[in-house]
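The complex is shown incomplete by one protein chain, all other protein chains being positioned as in the whole.
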Amino acid sequence: MEVFSDVVCPFCGCLCDDLEITVENNKIIKTKNSCAISLSKFMHHEDNRLNYPTVDGRRTDLVEAINESAKILASAKRPLIYGLSSTECEAINRSIELAELIGGVIDSTASVCHGPTIITEQSIGLIKSTLGEIKNRADLIIFWGSNPTESHLRHLTRYSMFPTGLFTPEGRKNRFIVAVDVRKTKLSRIVDLFLEIEPNKDFELISALRAIVRGVKIEAEQVSGIPINILKELAERMKKARFGVVFYGLGLTQSEMGDMNVNAAVGLVSDLNHHTKFVILPMRGHFNVAGANTVSSWLSGYPFAIDYSRGYSRYNPGEFTAVDLLERKEADAALIIASDPVAHFPASAVEHLTKIPLITIDQKVNMTTLLSRIVIPAATVGIEADGTAYRMDGIPIRLKKIIEPSEGILPDSEILKMMIDKIRVLKGGY
Amino acid sequence: MSLSVNGVEIEDTFAEAFSMWGSRLIITAKNSKWANIAALSMTGYATSVIMCDCEAGIEREVYESETMDGRPGVSVMMFGFSRKTLEEPMLKRIGQCVLTCPSTSVYNGLSKDQADEMLDIGKGIRFFGDGFQVKMRMSDGICERKRFWRIPVMEGEFLIEEKFGAKKAVAGGNFLIMGDSSQTVLEAGEKAVEAIHKVPGVVTPFPGGLCRSGSKVGSKYAFLKASTNTSFCPSIKNIFQSSRVPKNVDSILEIVINGLDLESVKTAMAEGISAAVEVKGVRKITAVNFAGKLGKFQIWLKDCLGGL
Amino acid sequence: MNEVVVTLISARTIEQGIGLEIGKTSEQYQNSVSVIELNPSDFESLEISEGETVEVESDYGSVLVKCRSSQDVPKGRAFMPYGPWANKLFSSSTRCSGMPQLKGIKVRVKAAKGLKMPSIVELIDELRRL
Amino acid sequence: MADLIIKNGYVYDPLNGVDGEKYEIHISKGKIVDEVDRRDAKIIDASNMVVMPGGVDLHSHIAGSKINIGRAMRPEDHRKDVMPRTSLTRAGVGYSCPSTFFTGYRYAQMGYTTVFEPAMPPLSARHVHEELNDIPIIDKGAFTLMGNNYFVLKYVKSKDLNMLKGFMAWLLKATRGYAVKIVNPGGVENWKWGKNVGGLDDLVYNFEVTPREIITSLAKVNEELGLPHTIHLHCNNLGVPGNWETTIESIKSVESIKPSEGRTRVVHVVHCQFNALDGENWVKLKSGACKIAKYVNEHNHVTIDLGQVIFTDTTTMTGDGPWQFRLHNLTGNKWVNSDVEMEAGAGVVPYTFRKENPANAIQWAIGLELALMVHDPWKISMTTDHPNGGPFLYYPKVISWLMSRKARTDTMLELNRSCIKKTGLAGIYREYDFNEIAIITRAAPSMLLGLKNKGHLGVGADGDVSIFNVNPTDWKPSMYRDVENAFSRAAFTIKKGEIVTKNGEIAANPLGKTFWVDAKVSEKIESDVLEDLRSEFKRIYTVSLNNYPVQDAYLPLSESVEIQTGRCLS
Partner (left out) sequence: MEVFLKPKVKPLIPVEAEVLTPDRFAGMKLSEIEGLPVYVGNRVEKLSDYFELEGSISEKPADQQITILGDASRIKYIGYGMTAGRILVEGGAGMHLGSHMSGGEIVVKGNASDWAGAEMSGGLISILGNTGDLLGSAYRGSREGMTGGCIIVKGNAGIESGIFMRRGTIVVEGEIGSFAGAHMNGGAIFIFGKASRGVGAEMRGNGSMIVCFKGVDSLLPTFIYNTIYKPNFMRIYLKFLFNTLKIDKAGEYFETPFKRYVGDAAVGGDGEIFIAET
């Protein structure tokens, strides 16, 4: 029996790194400090696994699966590589090299979670800090369209609502917590102020707040379902905070015109820095979605939505993003890495995925593997393989390998390396 | 050798004109009444730079179809000795007389290719908006770009174009109508001014276009820069030794013409003279000059008329 | 037949997260995401009982899921966890952002007594037939 | 790999006193040697060319979270310069925030072989190293940010320099850093409350220490540890008109600190141009370069680099959060702020230096004035503080300005005359020669960094050589465009004995190594520090202490530098 301490949880963007995992005979038997989902991840990581590569549903060996994949990708005119955010940085790095090599389009799941955040960062910027700053300093925390009680289960205890820190010795008592959402949640019951707003009206509300912070008188009696006097109080509270933070989630990015919503929120925080210290942090979902954007930025210059068809990287969300490419029926082959677009894309984008040669590298059976021509099983990074992941706030943490994967099961990065080598051969070394 | 037109003697002399900077602006308003009021107000007390800050006059009325905003308007021209002495009165006069006048707007009347320089008139006026002025851009990247300033005022909004063309122009074109009575010369003068106003590019800055008191430089009084033009005063023609008033002449009026170029001034003079000589009782037409000391242009009367 | 028009919000839930980590084909996952929650008043107007199948239809597609009532959901709104069922209702148009709108779309919910909700395998088969 | 002989070139090797002599350089197994066997050697004919050691850049933001924020937030920047992949090279995009592969290739094309990233927040050190590993060809390293670190402030407050020493050694090792970087000491900590410090004696909130105390303590310990480089100081009040006084005061504050053995210097002031502003405000801005230069000329404990301004659209990025906020407000440009818990912060704001902007024109002149007014080139390193003053791609342009008064005059003619009068540049006739250029781009930075095998061509040095197609015997300052062209595309760049670029084209694509410093302290201090870290870490950090240090996996090719004394200033 072996106990691994300071294990990093490879589920959500929190990347909690204080887990204790007990392993016996190469099996995980106990976890400590895990949240419910993390527990499920560690304890069930062997359930529903893909155990061997398949081509057209037929069991095969890794070499053949790689060769077949290489043939498809090397000959495709408009190949798409998608996924990336639930794998380690080394694999992301390889994926981009592969995209470069085959002149394909590469996109990560960021495009359907915090793509609008990136678009905003590019138009007006972003005012962020690491999570420790929140823990140590924040006395006003606003959760806007984000709900850690369902998606980032230890966020409240480790980083935001409850922890004590250098300048927050009394933890929860030192903080005023606000939640803004379109429905009641577990979070909304434990905050100091809950604003239940109308769906798709975040922009208007944030704009009004910005105007109020600037001292402008708003004529309307209520905005987005919230009375003006409550907004005025909130604005005052924001200006008087010692250190404020907005944690926003998909409530902003996935509503109508997500990029403008985030834009407004970042603008508000930017304005507030004329009065006090204020930061804003996106609640990134997958454990390494931040890493996908980070690695992609240093290699290609762009965080997501990249097209290598001209030999160098080009960027245009809406043109080179996965959903759009599929919706326009442009892609003629797809490689999916650690993601399940068939389950998570809107139906008409999925439809095109069913019509092109689909290659999937994943650990478990999912809807995409069930529809793929080629399926290659992979080791679970953070459990069966090590590698780098970036926390939601951009802090890189090394994931640990705590057990051996099954025989013949390789991590994503090695599978991709084999694929790259094979395609190089097919392309005559070019 | 003197020329005679319609039996009226045209003296073989020249009007001595000089160079000034001129500009043209179009004032439009809700109707021509208010356009005229603004124009009159703006061109008031602008007869001669001897005592005024500039010379200005109404060129003509402008039809709805000609103006940028489709409203009736008036074309006004202003003259100053330099760019600066033109710009200043323009700013002041637009500010005091047009900006204040209900419903008016002001546009440039001298396009970029006609002008030697573009003056930042609207750009200067805009400060009146105290920070609430709005820049209006039109036609960028499509055709010649247009810039305006919109200034909030009590009535609503004042609109002025940003730049106004200015060019080296000609001032001081003139001729004298000599006749047998004040009634005659007034009638001839009115006819002449009417004819002159049909010529584009010229104005007659004096009241109604007519000037009854010509002046000469200096005076017997040391404090006075200019005094009455003794050579042409009929009532002293026989006691003032160097009087140039012919025997059969008992009243004289002068018409002074400023124009955007020499050609327009010449044409205007010719049209004016031709109209004047039609009136019975007009005896002679002559022009004022200072033997070439004043200006660089010598407009010979017979040349003018030859051009008709 | 009774019908309500509501604004649909989709989001993550703990059960969905737990189910996901067990596996997409697991019972837990399927149970956790094939559901729509309505405000009790909207729920009552459908005249169905807790857990009964409803048909949810948007401008882009329709799907059969089970229906529950929830005080947390305001009147006129509905909630579904992320997953293949909810995704049948959304448009693939991203309006040049890469991000399809997954929250705040209008849907019609009507009772579908007796109709059977598709399983994940059936959803796959449906796709295979395309 | 075949041995190499470079013959017939005019060699400039200032560290070995070689000034334009013609002699052969022999390289074997990646090192400069006395002689190789001619029969097996590859021979490069460098007739009519300049031969120099490979370029060394001691301050260029090439890797890590800041530059990566710049990349991510500026897609419009990348459209200006693209590099498609070839069978040999990876794809990349520029311009002010170039991608990693692009960075390596472009540096190599200009004859540079060693570059240091000057601002690494410890918590994201892994990120820096991941990026460094994706920068091909050049050797590199990174400086660890310490000036606003919680533990540093704590030990400075308690005046416990032993603990400070132990912590600095631990942190350098934990982050695999090469030197101690200080950015706006105290100001960045105060920025975490939305404030700043205004001078050397302002107080840091909650810590009751002053910037002066932080600088002197770190400098003192830096020298006691005998680290290869001095403290690398980004002074307070950067970008604030009138800040030359703060700068001189900061340098003065360490005047009495005893330098580590064998050297006289104790502080390196970075991108000095941004800290040499005189005048009460931006409108009354004038050059403070002569005041700084006078001080530097009179003292041997300070060295500077330029932070030369280039007239172009670029991206500013510093660890100086409050300054970036100020710049955002000045320009209205987009702004990313990124504070790192307990230790650092950063800001990124795009900026365009314009010829018609009076302040920019003065800034441009200040950089050149500093280079030209400081008599001893060994005190100067050439930088643009890439990308703050402008992208590193413009180094050849800076060289041409330094080497040719005509080049400067031609640029000055495009600027507002009254701005130039607020500087002393027009009155300076000095022109650098090739030897001095070799000093400020190679020998001096390498000496300042204490890299004994870089920046020179003596036997035992790394086989890093750059060859430029310009003939120094018939070159005249009026031909400044020739020298600019020559330095833009090296005829050959040789890295570790391998030809990596030829006529400006990439010829080989090896991975360079990463330098870091392994400083030793007594076991007692080491364990005291670790104990203190253990007791505090969990409360104040969100990463556990065990997961904090950079793992070996991130340094596939590295060289840990033993503590050794540097060379003296000449």
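Think of it as A, B, C and D in the order they're written, each chain with its own count starting at 1.
Everything that follows uses one rule, which is that contacts are C-beta pairs under 8 Å (C-beta built on N, C-alpha and C of every residue); 3 or more make two chains touch, one makes a residue touch a chain.
Computed from a predicted structure; not experimentally measured.
In the entire assembly, the chain absent from the figure touches the shown chains A, B, C, D.
Annotation: of A:Thr157, A:Ser309 or A:Thr354, A:Ser309 touches the absent chain (contact as defined above). Interface note for the absent chain: among A:Glu196, A:Glu330, A:Glu351 or A:Glu414, the touching residue is A:Glu330. Only one residue from B:Gly70, B:Gly218 or B:Gly306 touches the chain missing from this view: B:Gly70.
Touching the chain that is not shown, out of A:Ile66, A:Ile92, A:Leu153 or A:Met257: A:Met257 (per the contact rule at the top). Only one residue from A:Pro53, A:Gly103, A:Gly145 or A:Pro411 touches the chain missing from this view: A:Gly103.
On the side of subunit B, touch with the chain left out of the figure occurs at residues 28, 68-71, 105, 132, 134-143, 148, 150, 156-157, 159. Interface residues of subunit D facing the missing partner chain: 73-77, 333-334. For subunit A, the residues touching the chain absent from view are 76-79, 102-104, 119, 122-123, 203-204, 206-208, 210-211, 214, 216, 218-220, 223, 256-257, 260, 263-264, 267, 308-310, 315-319, 328-330, 332.
Basically, only the chains that are shown with their structure count from here on.
Centres computed as Cα averages put subunit A at a distance of 75 Å from subunit B. Multi-chain contact residues, meaning those touching two or more other chains, do not occur anywhere in subunit A.
Residues 11-12, 36-37, 40-41, 44-45, 47-48, 107, 111-112, 115-116, 119, 147, 149-151, 153, 182-185, 196, 199-200, 250-251, 253-259, 285, 304-305, 317-319, 321-324, 326-327, 340, 342-351, 354-355, 364-367, 370-371 of subunit A are the ones touching subunit C in the complex.
Partner subunit A is touched in their complex by these residues of subunit C: 7, 9-14, 17-19, 21-26, 60-61, 71-74, 77, 79, 82-84, 87-88, 90-104, 120, 123-124, 127-128, 130. Contact residues on subunit A toward subunit D in their complex (touch as defined above): 5-6, 8, 17-18, 89, 93, 97, 100-101, 118, 121-133, 135-137, 158-159, 164-167, 242-243, 270, 273, 276-279, 293-295, 297-303, 308, 310-313, 315, 386, 388, 390, 394-398, 429-430.
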